[in-house]
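As you look at this complex, bear in mind that one protein chain is not there, while each of the others sits in place.
Right, chain A next:
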């Protein structure tokens, strides 16, 4: 349900009231990027933003990343003190960072006005500024992109507004009574219990004190390091395999035994192993069974190893699973011949197999 709801919010383009997922996003990245490029088109034409590079931060603070992959919404990673400038597009014109819904409507977060609905972006700083992209299509009032910016308490916005282009005006969005009528349409998709992909952030909502936000965010990070057991967050580690052209990532928390892990790895790297282990495979056998993979891993050709917190490469399987995931930093499927130091008798099954 959540995915359909988020699709809803992307696909419609302004006719009357739509059901909107509350700030559903991030599934919609492809649409967003096109939407954003629309914005930059408009912005290019109407605002000479080249010189208006908004830098948000304390004097002397370093410029925050402008990685377009950087979303606000990866919880736990978000440090409230990070600042989200406008992303400069290639010719230096700032466009709004994609991936979240504009806030600020009176009733509900979703942008209800048409031309506006494509523009899903919000940038977070403490202040609020608006672009008035005049001359936009059909004169919809929603050419005003109102971006509410949330940030940490300590930030003053340094606005170097020396552009010669259109000054941001203070025009407000037209409040959307349309949305009021549609109360009943804002239905359960807003409060589905399965996690909406990502919700956009509105300044000050949910109303949690900055101090609490900062403290909890830090605690979560620390807990991850200190006692992996008690925190449910994903534990992604890279998995590399000799000879494979690219690496994979697995979330160790999704497994509870070595067998589950090795099955999963087998499936992931099957495409590489078939090729390489052709001689070992019985003809007609299409899938590498778990045993086969075990053979691969613990057989003559491949060994599963991991790098622990101290940087040492260890054989997978010696310690209890819980201990393993606490110390595993990355995985590597090594060729048996390379793993001689690690796995003295690679053909034998390991002693502790959970």
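The rule we apply is simple: contacts are C-beta pairs under 8 Å (C-beta built on N, C-alpha and C of every residue); 3 or more make two chains touch, one makes a residue touch a chain; residues count from 1.
Note that contacts and distances are computed from a predicted model.
Visitor: There's a gap in the complex where one chain should be. From "Serine/threonine-protein phosphatase 2A 55 kDa regulatory subunit B", "Beta-hexosaminidase", "palmitoyl-protein hydrolase" or "AUXIN SIGNALING F-BOX 2-like", what does UniProt name that chain?
Guide: Hidden chain, UniProt protein name: "AUXIN SIGNALING F-BOX 2-like".
Visitor: Which one touches the absent chain: A:219, A:257 or A:337?
Guide: A:219
Visitor: Mind listing the chain A residues that contact the chain we can't see here?
Guide: 22-23, 72-73, 75, 78, 104-109, 126-129, 150-157, 159, 161, 168, 170-172, 175, 180, 183-184, 186-188, 190-191, 193-195, 198-199, 201-213, 215-217, 219-220, 222-223, 226-227, 229-232
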